[in-house]
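Of the protein chains in this complex, all but one are displayed in their positions.
Per-chain residue numbering starts at 1, and chain names A and B are given in the order in which the chains are listed.
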Amino acid sequence: MDLFLQTLVSGLLKGGLYAVIGIGMTLIMGVMGIINLAHGQMMMVSMYITYSLFAYAGVDPYVSLIVSVPAIFALGLFIQQRLLNPLMRADTILPENQVLMTVGVGMVLTETMRFIFTSDYKSVRTAYSSSTFFLGNISFSVPLTIDFLIAILLTAALFMFLIKTDLGRSVRATAQDKEAAVLMGVDSERITYITFGIGSALVAAAGTLLIPVFYLYPDIGGPFTRKAFVICILGGLGSAVGAIFGGVTLGLAEAFGATYAGMEFEDIIGLTIFLLVLLFLPGGFKRLTKV
Amino acid sequence: MTTMGKGTIAQISALAALAVIPLAVHNDYYLHLMILALMWVVIGSAWNLLAGYTGQVSFGDAAFFGTGAYTAGLLVIHWGWSAWWGLLFGGIMAVAIAFPFGWICFRLRGAYFALATLALNEVLRHVATIWESFTQGMVGVMIMQTYISKLPYYYIALALAASSIIIIRLVLRSRLGYYFLSIREDQDAAESLGVNTHFYKMVSLAVAAWLTGVAGALYMNYMGFIDPHVVFSLHDISIMAILVGIVGGVGTTYGPAVGAFIMVLMQEMFRTAGFGYIKAAAKFTDVPFLISASEQLTKGHALGFGILVVLVIRYMPNGVVGDWGKLMTALRLRKAGTTK
Partner (left out) sequence: MNKTAAILSLALFFAAPFAPSGASAGEPVKVGVVLPLTGTEANFGEIEKLSFELALEEINAKGGVKGSPISIIFEDDGSKPDVGRSAIEKLIRQDGVAIVGGGYSSSVTAAMAGVAVNNAFPLVINTGSADNITEPWSYTVSGQMATKKKKAMTEETDAVKKEALKKESDELTAKAEQEAATIMPRYAIFRINPPASEYAGGVESLLSDVIKPKTAALLHENSAFGTSSATDVEKRLAKLGIKILIKESYDKASIDFKPVLSKIKAANPDIVYMVSYVNDAALLMNQSMELRLNPKMFIGGGAGFTMPEFQKNAGKASEKVLSATLWYQTLKYPGAKEYYDRFLKKYNRDTEYHGAEAYSAMYVIADALKRAKSLSKEDITKALSETDMMTVFGQVKFVAYGKKANQNKGEAYVVQWIKGELEIVWPKKYATRDIVFPVDWVKERQ
C-alpha cells in the first residue's frame, strides 16, 4: 500500500509542474494554431536566468520568479512579433514554416546558452532542495509541494485574467474564432504576441520552480517540449483546465508506469497515451469540459 | 515546366559532373561529404514528395530511415547476410512501417498530423533502445564495411540520388501527381470530387518511406555503426530532412537536391570554421583576430548554423530554388522586378 501511495504522491506533485508547462503551450496552440517546438527551450533560458541570479547574486529561485517570468515574457513577445508573425504573411506553399521557425529559434536558444554557459551541468542547491516532510510513511518533497501550490496559484491567476479582463476575453475570443474576433475589433496580431508572451512566461515560471530539484544543461529543453505537447493533446488545445488534467494524468501515468512496469518504459507510456488520445479522443479532455 | 532543351542539358551535365568528380578528386574527406550530401538528396526528395507535393508535413521521417538502417544491420548480425541486402529489404520494411504510420497519422490534419509523426518517430526510437535482445539497444550495431575505398559508396549514393529524383518526377508526371497536388491544395474538395484521398496519401507515404528506408540502409553499409540515438534522431534526421527541403525549396523537383548539398557543406563549414581556411588565412597573414575568430566559430558552430536556419526560414521561406528570383535580386545578379 505504501508503494502505491508513494507513487501516487510522486505522480501528483510532478503533475502539478507538468500542468504549468502544458498550460503555456496549450494557450499558444489554441490561439495561434502553431506548435511551438521551442517551448522547452524557453523554459531552459528561464532556468539559466534563475541559475545566474542564484550563483552570482545569491537570489533564491522563488524570488527570481520576479525576473525570469517577465524576461521570458519579453523574449516571447519578441520572437512572435519579429520572427513568427511575418511568416504568417509570407506566401509559401506550406503553412508549416512557422513551426520550423520555432525549431530554428529553439536551436539558437540552446546554442546561445551553450556558448555562454558551456555544456557543463549546473545546479541550484538551496537549503530546502532535499527537504521532505512525512505523512505516515509517505515522503513529500518540500520544493515539489510548494511548486504544486504555486502551480495552483498561477492557474487561478490565469483564469482570472482570461475571464475577468478585457484582454483575457480577447484572447479567448481569438482562440475560439479568429475571424469573428477581428470583426469584433480585436487586434489579432497584438493578441498573438501577447499570448505567446504569456505562454512562454508560464513555462518560464515552471523552469524556475523546477531548478531546485533538477539540474540544468543546454539540451534540457527537448524532453520538456515533448511532454508539453502530450499534455496539450491530452487536455485539448486551448483549454487551460484540460492542461491541468493532462499534466496530472501524465505525471501519474509516468509514476505508475515506472513503478509497476519499469522505468525504461516511462517515455513510451507518455507517447502511447498521446497516440491513443490523438486517435480516439481528438480534442482531448476539453471535450468533456467547457473551458 | 522548363523547355526540354535547356533543362535536360543542365540536368545531364550536372549528373555527368557528379559522376566524374571522384575520378578527378582523390580526396576521401571530400568524397565523404559528397556521399552524405547525396544521401540527403534522397531523404529530402522523399520528404518533399510527401510534404511539398502532397501537403503532408511529416516530422518523423527518421522512423523510415532508422528502419532501413536497422534492417540492413540486423540482417548481418542475426542471419549473417550481407548488409547490401538491406538496400532491398530496408525499403520494404520501411514501407511496412509506413502502413500503420499512415493509418494512425492520416486521420489527423495540420499540427496534429505533424505531432503524431513526431510521436511515432520517438516511439520507434524508444523501441529500438529498449528491445535490446533484438536491436542490441544503445550498444548499437557495428559491422565492417565491404569496401575500403569510398568510390563504390559514392557511385551507389549517386545512383540512388539520381533514381530517387527520376522516380519522383515520374510519379509527379503521372495521374498520381495530380491527385497529390489536389490533396495538398484542398483535401476536402478533392475528396468531394471523388478522389480517394486516404489511398493516395498512403501511396505518397509509401514511396517516401521506401526511398528513405533505402537511404537508411545505405547509411548502415557506409558508416558501419548505428544506434537508436543516431538513426532515429528527431533533430539530426527528421528535422534535418525538413530543413533540406525548406532551404532548397519545397514543392520543387530539384529543391531538396540543392538543399542537401547546401546543408551538408554548410554544416561542415561551420564545424571546421571555413574548412580551415580562416585558420590558414590567419597563419598566412598573422592577424590574431582571425585566429580567435576561427576558434569562436568552431566553438559556436552549432549556434551559427541555427542562426542561419532562422534567417533562411524568415527571409527565404520558399527555399533557394523557390525564391531563386528573390535571391538573385538580393545578390544584385538580377534587376529587381524581373520575372524568372
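Basically, a residue touches a chain if its C-beta (ideal position, glycine included) is under 8 Å from a C-beta of that chain, and two chains touch if they have at least 3 such contacts.
Please read these numbers as outputs of a predicted model, since none were measured by experiment.
**Q** Out of A:3, A:63, A:116 or A:276, point to the residue that touches the absent chain in the complete complex.
**A** Here the residue in touch with the unshown chain is A:3.
**Q** Based on the whole complex, identify which of B:45, B:58 or B:129 touches the chain you can't see.
**A** Among B:45, B:58 or B:129, only B:129 touches the chain that is not shown.
**Q** Touching the absent chain: which residues on chain A qualify?
**A** Counting over the whole complex, chain A touches the hidden chain at residues 2-3, 6-7, 10-11, 14, 114, 118-121, 123, 125, 129-130, 132, 139, 141, 210, 213-215, 217, 219-220, 223, 254-256, 258-259, 262-264, 266-267.
**Q** So that we can see where the missing chain sits, which residues of chain B does it touch?
**A** Chain B touches the chain not shown through residues 27-30, 32-33, 36, 76-78, 80, 129, 132, 137-140, 142-145, 148, 223-227, 229-230, 236, 265, 268-269, 271-272, 274-277, 279-280, 283, 298-299, 301-302, 331-333.
Just so it is clear, only the chains that are shown with their structure count from here on.
**Q** Using mean CA coordinates as chain centres, what's the gap between chain A and chain B in Å?
**A** Going by mean C-alpha positions, chain A sits 31 Å from chain B.
**Q** Would you pull the chain B residues touching chain A in the complex into a rising list?
**A** Spelled out, the residues of chain B in touch with chain A are 51-52, 55, 57, 104, 107-108, 110-112, 114-116, 118-120, 122-123, 126-127, 129-130, 184, 234-235, 239, 242-243, 246, 250-251, 299-300, 302-303, 305-307, 309-310, 313-314, 317-318, 322.
**Q** Within the complex, which stretch of chain A touches chain B?
**A** Residues of chain A touching chain B: 29, 33-35, 83, 86-87, 90, 92-97, 99-101, 103-105, 107-108, 110-112, 114-115, 222, 226, 229-230, 233, 264-265, 267-268, 271-272, 274-275, 278-279, 282.
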